[in-house]
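One protein chain is absent from this view; the other protein chains keep their places.
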Amino acid sequence: MNKITDYKLKIPSKTDNLELIRNFVAGVARKVGFKEDDVSKIELAVDEACTNVIEHAYKNEKDKDIDLAVKIDFNKLTIVITDRGKSFDMKDIKMPEMEKYLAELRVGGLGIYLMKTLMDEVDYVVRPDGKNEVRMVKFFLDQS
Amino acid sequence: MNKITDYKLKIPSKTDNLELIRNFVAGVARKVGFKEDDVSKIELAVDEACTNVIEHAYKNEKDKDIDLAVKIDFNKLTIVITDRGKSFDMKDIKMPEMEKYLAELRVGGLGIYLMKTLMDEVDYVVRPDGKNEVRMVKFFLDQS
Amino acid sequence: MNNFSLKRDDREPATVISLKGYLDAHTAPELEETIKSLLDEGKVKIVINLNELDYISSAGLGVFMGFIEEIRDKGGDIKLAEASDKVYRVFDLLGFPMLYEILSKEEEALKRFSEMS
Partner (left out) sequence: MNNFSLKRDDREPATVISLKGYLDAHTAPELEETIKSLLDEGKVKIVINLNELDYISSAGLGVFMGFIEEIRDKGGDIKLAEASDKVYRVFDLLGFPMLYEILSKEEEALKRFSEMS
């Protein structure tokens, strides 16, 4: 695959739609050749990112829009999730040290940790037009 | 469901993507309560419409865009498929009389017949901006 | 992802092609090629086993239409077997049972060919 191929999805911001989102992204990832293992990782990372948009950016207001783009180029799959809700600064979020985290029996705060663990790159930017964008990359490595 | 809910999908025009399109639309239809029987009908009608866009409107040029919108309101599901390819006039297409059609062992020309049989309404319009639009409606009737 | 596959099995008195997955505009060419090869080899008695076929669109139906005339002219036939309710409904919607024998079991379809010859 040489050319960039784009898939776009616009979907109302309710957790009820997470399954549709996961199935769609998993379908694209599978189609372009990721192995089941990586398909599962991509699926989970997208779920975590969209759950955060629904719960934190939109504070569970339904029927706001989540925009999701999946771009395929020759060496990677990129997912861009865009919202118009509340922004945040990912740098302020401390990554839990899992051992300490678990020892303290804390609740929540696992989503971004998972995204960063599952994907090769995770960035969050507030764009000049005020929209928020989570961008996650997974490289094709020895996929067969 | 009282408010109109909108799902949108933009996807490159290749038959390779038909499965993704079907799965997505079937997922939405199932989620809003259509029974498996009707989910299958909606799935097939969408496949036929998108296959026509790929083969006839875009003449198998890949990586043109197919835009697909699924709108849910209280009594119906509406699918709008938009392309920027070659237009046609649906009124010029004669619906086959199936008995005669089969007796003559003809090939092709079944897609629009299926769409009209499977869905409650099927319209095709060339919009003022030059885009083509297939609009198909399925009503919620005694879905449980 | 290509959730379609087919298996060819040259039996007596007919060749059985078993379809699996989704038969649509993307996957129909594979079936078309297979039937074309059969014709090239002079094999015109064909049973299509639909047992594992989950989905068919008009592009799939078109493959059967595309060959049936030539096949019958040569003394053969296409017989369909083991369609799920979902797949059968699509055939039925288009009146295909008028034109093709659709049997519930592969063995019955093979038997119909034995009776023919």
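By written order: A, B and C. Residues from 1 in each chain.
Note that in this section a contact is a pair of C-beta atoms (placed from the backbone, for glycine too) under 8 Å apart; a residue touches a chain by one contact, two chains touch by 3 or more.
These numbers were taken from a predicted model, which means no experiment stands behind them.
Visitor: Any idea which of A:29, A:44 or A:72 touches the chain not displayed?
Guide: Answer from the full complex: A:44 touches the omitted chain.
Visitor: If I consider the whole complex, including the chain that's not displayed, which of A:32, A:69, A:110 or A:137 touches that chain?
Guide: Only one of A:32, A:69, A:110 or A:137 touches the chain omitted from view, namely A:110.
Visitor: For the chain not shown, which residue from B:27, B:96 or B:111 touches it across the whole complex?
Guide: B:27
Visitor: Which chain A residues touch the hidden chain?
Guide: Where chain A meets the chain not shown: residues 14-16, 18-19, 22, 40, 43-44, 47-48, 51, 54-55, 98-99, 101-102, 105-108, 110-111, 113-114, 117-118.
Assume only the chains that are shown with their structure count from here on.
Visitor: Among all chains, which one's averaged Cα position is nearest the averaged Cα position of every protein chain shown?
Guide: B
Visitor: What chain is the most remote from chain C, judged by the mean position of CA atoms in each chain?
Guide: It is A.
Visitor: Can you give the whole-Å distance between the Cα centres of chain B and chain C?
Guide: 26
Visitor: For chain A and chain B, what's the span in angstrom between their mean Cα positions?
Guide: Each chain's C-alpha centroid was found; their separation is 30 Å.
Visitor: So which stretches of chain C touch two or more other chains?
Guide: 1
Visitor: Any chance you could list the residues of chain A touching two or more other chains?
Guide: 27, 31
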